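Only one protein chain is missing; all other protein chains are in place.
Labels run A and B following the written order; every chain starts at residue 1.
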Amino acid sequence: MNIEPRRKALFDAFGDAVKLEHKNGCLYLSGEVGSWDEAVRAGLLCAESGSKTHVVNDVAVRGFTPPVTKTPAFTDTAVDGKSPDVLVIGAGVVGCAIARELARWKLDVLLVEKEYDVSLHASSRNDGMVHPGIDLRPGLLKKKLNTCGNRMYTKICAELNVPFERCGQYLCFKEKRKLPALYLSRPYWLFTGSGRTKVYTYKSLQRREPHISPDIKCALEFKSAGIVCPYGLTIAFAENAVQNGVTLSLDTAVLGMEVKDGRITAVKTNRGTVHPKIVINAAGVFAGEIASMAGDRFFSIHPRRGTNAILDKKAKRNINTIYSLMGTQSKETHTKGGGVVSTADGNVLVGPDAVETPFKENFETSAESIFGTFERQRQSAPWLTQRDIITYFTGVRAATYEEDFIVEAGRSTKNIIHAAGIQSPGLTAAPAIAVRISKLAVKMLGKTGRVEKNPGFDPVRPPIVRPAALCKEDRAALIAREPDYGEILCRCEEVSRGEIIAAMHRPVPCATVDGIKRRVRPGMGRCQGGFCSPLIIKLISETLNIPEEKVRKGTQGSEPLLGPKGGPDENV
Amino acid sequence: MKKELICITCPNSCRLSAELLDDGTVSVTGNTCKRGETFAENELKHPMRSLTTTVRTTFPKMPVLPVRTKGEIPKEMLRPVMRILSSLVIDREIQSGDVILSDAAGTGCEIIATLDMRP
Partner (left out) sequence: MKTYDVTVIGGGPAGLAAAISAEKEGARVLLVEREERLGGVLKQCIHDGFGIIRFGEKLSGCEYATRFIHEVLKTSVEISCLTFVSDIKKTASSFCLTLVKRGGLEDIETKSVVLATGCRERTARQVAIHGTRPAGVFTAGTAQYFLNVMGQMPGKKCVILGSGDIGLIMARRLTLEGAEVLGVYEAKSTPSGLMRNLSQCLYDFNIPLHLSQTVTEVHGDARVTGVTVAEVDENMRPVTGTEKYIDCDTLILSVGLIPENELAEKLGVALDMHTKGAVCDQKYMTLTDGVFSCGNALHVNDLADYVSESGEEAGRNAARYTLRERALIPVTAGKGFLYTVPQRVDTNALGEKTVFFFRAAEEREITCVRLLLDGNEIMKKTYRHLRPPEMERLELDLNGYKYDNGSGLEFVMEELPS
């Protein structure tokens, strides 16, 4: 690797403020700059796309201390003394997919997650696209894993009973002269793993997507593209993993590790100390911190925020699939330019944008990002109007400077495996990442003992029943068996009492207002929980047999109600 | 001291300016009729208000019962009456219109339920 050109580029940009060292197969950056953007820029200047010589960026920002990772406020001994074969850190889509994959083997697997539920970071804050991998350079690991993962989706979603639709994606062009190039490109896409394509002229495109902008002159459809509910899938992976014997411990944050002779011997959490044989790092934006704790830091994560807006289901009348305009991709960023997507639940999703940030857990939204996103996407979807917005959300991507995945065993530490830097197309690649990691894990464990297959592994997760989606006969039969399914509590999404009670009894605990929302949708409709949240709180209180003021919206301390209104002692 | 009031006697909602004078009379400006003058006088000398609130019950299906004063009470009695009602707990089945307290804090005013307990 050629260091001198990098040193020169750094000097040109920052003078002596930033120092670069090439050692141990990594590019170490140190020094101090004036802003976060400059620190990230230093890293990007030195990084080579897809390289295995990663940038480790320790450049400090003058006057700025990065925030401390949020951890649960309590401690207990729930996992203290456990000695699992595998400790998986992080219950996002990757961690949960890995845990499920590992359950195919007779292994004691412990999956830990610092939040109160699975899927709360990037895995529930993305557009749910299963990508064809169009803008991924062949040769990159993420391209390969995207192709494999994409192919696995139909089977996995069928097994996990997660709705999945291969609706296709249109790449749209404003210039008619691009048409011949589109035809010629088809073998390329097929050969490089993006699957089958179809060329559309404006007329034929208009027939399929009547509301597309008349500026669009031609388009290329990628048939392998699809839509899934990303947190629904993550929850499904987690449930199937638990169903097959994996232990899931929520509210469990990894605080430190003991490493002796290149091996992790203990992992300290707020709920006790565990002694795993091997550790799998699926910690998302915190993968760098986990790698440091394990004495195996050879990469850096630079978080990147993106905001999406969700439109009323009525806006769905204007779109059938996914489309984005070529050219909406900014040359400055490495993330796709976002698009307009019709989600698995029937809403329209617009976004995301991409902004570098040091705040890994800051999910605040802002008016500027919504406005910017809308203006960009309006070029291919002129019907977009902010008036249709029912909600918006922000996610933070875990990107390495090389902008590729790291799916490999530890370099200095012998019993850790990393699934790090998983940004887009992480959701698509997750099943393939899980298979690869699981193979590495079994190989690693096999060195000290035989690893046998789990003959009782059941790949099928019982579905979440949605009566409103059933045919009349099935729905009537369901209600006859269980009348709670006939009592509608959320009228915007037509969700019944029975579904909410059933959700609370599923393998992954979810008796919070938001946990139930993610599983069966009350609160996701046009009134955003205005009518149903009191009913949900009452039902959680009844089911768990706790006072209404102890029912949580989500995390600890998020009780919406403050207690029964005052008696005579209250200062009225 | 001058007080700014909005008259609520009729939809005109005249904005009044009223002052309690040393001789005990009330000087009113901004009104367009006699009722406004009377309203301002009452507001300054002895403002009256109705109180609507809820009272706790022992019934899980209806943890609070809405009640109101039958008529108006002096404005300064709102908090004392609230305090008394906060200490009440209804343990029998009440229907709309039933009296739950016959004389709230010596105001002479009844407190009545405004919803049936049994639907």
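One rule holds in what follows: contacts are C-beta pairs under 8 Å (C-beta built on N, C-alpha and C of every residue); 3 or more make two chains touch, one makes a residue touch a chain.
Since the model is a prediction, treat every value here as computed from it, not as a measurement.
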Practice task
With the full complex in mind, choose from B:V26, B:L78 or B:I100 the residue touching the hidden chain.
Solution key: B:L78
Fill in the blank from the handout: Among A:G50, A:P163 or A:G486, contact with the omitted chain is made only by A:G486
Handout entry: Contact residue for the chain not shown (choose from A:G31, A:G272 or A:P560)
Key = A:P560
Problem - Residue numbers in chain A that touch the chain omitted from display - result: 70, 314, 363-367, 370, 389-392, 468, 472, 475-476, 479-480, 483-484, 486-488, 491, 494, 496, 526-531, 533-534, 538, 548-549, 552-566, 570-572
Fill in the blank from the handout: Interface residues of chain B toward the undisplayed chain are 5-6, 8, 11-13, 49-54, 56, 63-64, 66-68, 75, 78-79, 82, 96-97, 114-116, 119
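The criterion applied here is as follows: only the chains that are shown with their structure count from here on.
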Problem - Chain centre separation (chain A, chain B; CA means) in Å - result: 55
Practice task
Write out the stretch or stretches of chain A touching chain B in their complex.
Solution key: 564-568, 570, 572
Problem - Parts of chain B lying in touch with chain A, wherever the complex brings them together - result: 54, 56, 63-64, 79, 82-83, 86-87
